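A protein chain is absent from this complex, but the other protein chains hold their places.
Each chain gets a letter, A, B and C, in the order it is written, and its residues are counted from 1.
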Amino acid sequence: MVLLPCPHCGPRDAAEFGYVGERAARPDPGAATPQQWRGYLYLRRNPAGWADELWLHRAGCGRYLAMSRHTVTGDIRAVRDAATGGAD
Amino acid sequence: MRLDGQPGEVIHRGTPLTFTWNGRPYPAFAGDTIGSALAAAGERVFSRSLKYHRPRGLLTADGNDPGCLVQVDGEPNVRGAHRRVSAGMAVTAQGVWPSLRFDLKALNRLAGPALSTGFYYKTFIRPRRLWPYYERVLRRFSPGGRVPSPSSPAGRYEHRYAHPDVLVAGGGPAGMAAALAAAEAGARVMLVDDQPALGGHLRWGGPDGLAALAQLRAAVAAAGGIEVLTDSVVTGQYEGGLVAVVQHGLPGLTERLVKARPRQLVAAAGLIERPYVIAGNDLPGVMLSTAVRRLINLYAVRPGARAVVFTANDDGTAAAADLARAGVDVRRVVDARDGGDIVRVRGRGGVRAVECGDGSVVRCDLLVTAVGWTAPTGLLTMTGGRAAYRAGAARFVPTELPDGVLATGGLVGDGTLAELIGHGRAVGQAAARRAGRTAPASPVPDLVPAPHPELFAGRTNGFVDFTEDVSTKDLAAAVAEGYDSIELVKRYTTATMGPTQGKLEAVNTIAVVAAATGRGIPETGTTTARPPYAPVSLGALAGRNYQPVRRSPMHDWHVAHGATPLVAGAWIRPDHYGDPAGEVRAVRQGVGIIDVTPLGKFELRGPHIPDLLELLYVNRWRKLAVGAVRYGVMCTEDGVVFDDGVTGRLGEHRYLLTATSSGAEAVGEWLERWLQTERAHWRVHVVPMTDAYASINVAGPRSRELVRRLTTGIDLSPEAFPYMRVRLGEVAGVPDCVVWRIGFTGELSYELHVPAGNGLRVWEALLATGVDLGVRPFGVEAQRILRLEKGHLVVGQDTDGLTQAYSAGLDWAIKMDKDDFVGKPELAWQRVRDGQVVLVGLQPADPELVPPESSQLVEGDRRIVGRITSSRFSPTLDRSIALGFVAPDLAEPGTVVTMLLPDGRRLPARVMPQLAHVDPEGKRLHG
Amino acid sequence: MAEVSVEVSATDCTDLAKVLVRADPGGALAAALDVPFGRAVRDGNDALVVRTAPDAWLLLAAADLATPLVRRVEALGAGEFASVVDVTHGHALARLTGTTAAVVLAKLCAIDLADPATPDGNTFRSLVAGVAVTVVRDDARPGRLTAGSAGATPAGGRDARPGRLTVSPTASLASLDRSDALGSAGATPAGGRDAERERSYLLLCDRSYRQYLRDVLTDAGEEFGLAWT
Partner (left out) sequence: MKLRRSLPRPARYSGFGLLRHALGGAPWPPVWRRHDLRDRYDVVVIGGGVHGLATAYYLAANHGVNNVAVLERGYLGGGASGRNTAIIRSNYLTPEGVAFYHRSVRLYESLAADLNFNVMFSQRGHLTLAHTDSALRTMRWRAEVNKLQGVDSSLVGRSEIGSLVPHLDVSDRPRFPILGGLWHPPGGIVRHDAVVWGYARGADAAGVHLHQDTEVVGIDVTGGRVQGVRTNRGRIAAPAVVACTAGWASTVCDLAGVALPITTFPLQAAVTEPVRPFLDTVVVSGTRHVYVSQTDRGELVFGAAVDPFPSYSSRGSLEFTEGVAAHVLELMPALAPVRILRQWAGLCDMTPDFSPVMGPTPVEGFYVDVGWGTYGFKAGPVAGETMASLVATGKTPDLIAPFDLARFTDGRLVGERGAAAVGH
């Protein structure tokens, strides 16, 4: 099983985590056109490479994590608690 | 034939036993494999081949033997040359009819040429309608053993996690040396070997080997920190460095799967001997040099009477010596290193003669080949390692190891015993160092594969894949037909796709394909190695198969009182206590109580709670007073209804939010998600309280009376405690209860949240106190009826994955004038879009008829214009009632729609003015 | 017949008081509690303070102490945004003790339980038989926090250790046993089985899994004669 590095708990089995999705900025709901809003809802970068993702350490510390993960190799080059801003 | 005592024999002559083979009793000694015992008794044929049903005997005499897959009691495909016999074991041949000796399916052989590669694809095409019959015949010829009957008792399997510093896969000299060196450096080591004892090839390799083995075994036993797992196979390495080991032969256990996460894996799996591809190479009596050496030295079995040995290495020579010692008449040793060759094995049902390259024919009943080795690189390449072909050594060798993996022994190269041990030690030290221990940094000596002639296939057509019955000719034909990459050849011919997964046959396959395409072995490449390295039973993989169950504090009471269980996600709930309609009537006429503990509950603390609620619910929250309760609907960003529930304000900065039972977990995560990501500056703490409270809904016109009798500290009068309010107080002597006045059933009702440890006490007190009021427990089914009578929607039943809030009839809740809330833009657009389906109340014209849920509403022949989402017979109205979606033009009250029932009947139903069938004005609720 | 040696036993401690604290990790309350993430420390008032998340603590104490504990902690955090919630009823709690306790747990849980990774005084939350469980390794005083009892201190254990800080009962919930000093880093066999040492684990999960947790521990411990006390 893949190990994911939780910044709080250390490396843990992926089974403890929930994948939430690619991180995407929420458009201004007051100003967004249907096209923009649905782009936010549905369109994905889905890169074969580094992806910016949101995860939840569900069975661990319960924190949401911002993770930069390589979707081909599985490497993780950055992870932080989603509540703490930081270099994205 | 059994030989006299051999120095390294593993059979226990003092423990004779009897087992059966195809129904007849056979003798054996403890320590025998099924194959060795049968061979000792003179049997040579153990199975029939897949396609042509040719007789097959021992070839490798170990776990990879393709000729010795047998049925043992209920267990199919047992490796007969590996599995120890036990007393009373019933062993049978697989897939033969009527018997192994006389197998009618062998008639296939007559059709031999026509059954060539890809014959399925080229035949049985027309006429189409006959294909199912052909298929039935084909299936009859499929291989394999029988699965146990449905009623047969299951074995016992379990899992265990392990975290050794170093895991050594393979307990030959190299592996044992590596384990020792790592342990000396203080590493915790797990040493795994699939044989019943440590030693690898030393076990059957002659007196020097045995002496060295005794020393190594003693050292391992003496060393602290080495956990030895024998009869255990490393079945693969997975991402994250997870190594799976299947342990056999444990007392009271069929198998145990060890999930190890070593810091370092040392692969020391040795080498696998390769068969030679020539005509007749599958005849019983053709064996590898390692096979005869195992038979003689481990099991004291004489493998034949007269032998020809074809060798390209010292192991063949050693085998010839063993044979001679065992009294086998070695008629000829053909040495490939001197230019010798063999062309064909003659015989029918067994070896009768070998035709040599020089034209001579030597009569014999045993052909022993020693033509080279395959390194089991699959163990490494399945996790990202690489292997490359080394022509001079005629084998693939690892060139790049995956992270966290080292290799030693035959997998890497050849050498004297001392060199193997030296290499193993150095690798063991390196592994310990990498695992964070201090070990001498001695350089790892070279261990290179010894030169070996490239001997794969001879001049005649022979079997390349023994379990799949694939021959040289088949591979060449595939290439000629255009299936010319190794992957396509594999899939077209099924070579390497059988139970041995290429361990014996992959390299020969590649060599034959390379010859056919003229591309050379390196360019031809290998197919992808995949886990498991050795097949793993479903039982071992499943382990104890634990399945989490959630129970409310009143669970045992429900069981004791005859509740029919309802599986609701992880929860077990009472569906009903025998009479759901009666339960409904009790609620409508008197009072009922239901255990709603699974209801999601979250305590919210902090100043920004109203902001959070405003954002996540479609409705408004700012003005909620302390003690007040509001119903809310949550949508996702696409406007789709996600959950609903009530939230009450318990204090200035303290709220209790409820969510649906099935949505509880998702809602908890949703709240945290917004708080941790988008609104991290808001000060709100969410404390999950679902399990902290036992929840009991007390419903019915007499609920106030019942609750009054048990509560202290709360004024229950309608004026002091009206509908949609919440109070804190004591119930049945239990402090810190939350009492809500809300009603999913449409009746006057109170929901009690009782500190869970006291749930049962309050539940029983309610029943005891309310006897004169006619109190009754009711289950989920009665609640479903009650809520349907009242027209309350159930998220996920009356909505689906695309139902936006306006379709669900929630217009009244949606507050478009809020600046923002989750899902707002989509709902704004939905509001002005045409053609949206609408949820309505429906009543069938025939009051007796309950249209099954999901019955479609249709127009004309087949146009779908809606569907029934919920339906029940209403005991209150004494008629059938329903909720359903209809196209907007049919939503007008009074419209008659056509229901298409699953039985094909088309019957009318009327659209009601509102969702509620009972008490649409809500008088009972507010009373 | 000779006495059957029970290698492992389990106790249901669900009745113990449990108080959840949520607060800013950089705030005064966090400083007063002074327990790093991943550690569990006993305070001067016989509560076990378990740091369960960067911003969360769980306090375990004798069954009747929930309310005073809430008050005491609330006082520590006065003035900052913090939540102190009595969650006594929300969780089931069991204690698994014995020489094979780690082996039993290793059938259910993927975390390395050997000393270097999970020494005494460590805590983690992970999956145990598929359910999220907070595990606290709490060897020293296995009798201390059991069902309902506040006192019963067993012989030996951490109390006997010299150099123990003494804090007056009214003081903050500051750390009493800095367990960093505890836990030998000695090698244990790869499987985590250490025949000499008795270990003890507290296992805390959502209350609705109480029976399930009991069932899986019983099943996993059968091999070692696990008994519930």
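Before moving on, here are some points about what is shown:
Here is the rule we go by: a residue touches a chain if its C-beta (ideal position, glycine included) is under 8 Å from a C-beta of that chain, and two chains touch if they have at least 3 such contacts.
Just so it is clear, the model here is predicted, and its values are computed rather than measured.
One chain is not displayed; in the complete assembly it touches the shown chains A, B. Screening B:Thr769, B:Gln797 or B:Thr898 against the full complex identifies B:Gln797 as the residue touching the chain left out. Of the listed positions B:Ala87, B:Leu107 or B:Ala154, the one in contact with the omitted chain in the full complex is B:Ala154.
When the omitted chain is restored, the residue from B:Leu107, B:Ala441 or B:Ala480 that touches it is B:Ala480.
Interface with the hidden chain, as seen from chain B, comprises residues 74-77, 94-95, 113-114, 116, 119-126, 128, 131-132, 135, 138-140, 142-152, 154-155, 157, 236, 238-239, 242, 244, 254, 257, 259, 382-383, 477, 480-483, 485, 487-488, 491-492, 494, 497, 499, 501, 528, 530-532, 535-543, 545, 547, 549, 567-568, 796-797, 800-802, 826, 829, 833, 852-856, 858, 862, 864, 867, 900, 902.
Mapped onto chain A, contacts with the missing chain fall at residues 1-2, 14-15, 18-19, 21-22, 34-35, 38-39, 41-48, 51, 53, 55, 71-74.
The rule is simple: only the chains that are shown with their structure count from here on.
One inter-chain figure worth recording: chain B and chain C are separated by 33 Å, centre to centre, where each centre is the mean of the chain's CA atoms. For the pair chain A and chain B, the distance between mean C-alpha positions equals 27 Å.
Among all residues of chain A, those that touch two or more other chains are 13, 58, 62-63, 81. Those residues of chain B lying in contact with chain A across their complex are 238-242, 637-638, 669, 672-673, 676-678, 680, 819-820, 824-826, 829. Those residues of chain A lying in contact with chain B across their complex are 1-3, 13-14, 18, 20, 26, 29-30, 32, 34, 37, 40-41, 54, 56, 58, 62-64, 74, 81-84. By the touch rule above, chain C contacts chain B in their complex via residues 14-15, 20, 22, 81, 83, 85-91, 106-114, 117, 129-131, 187-192, 206-212, 216, 219-220, 223.
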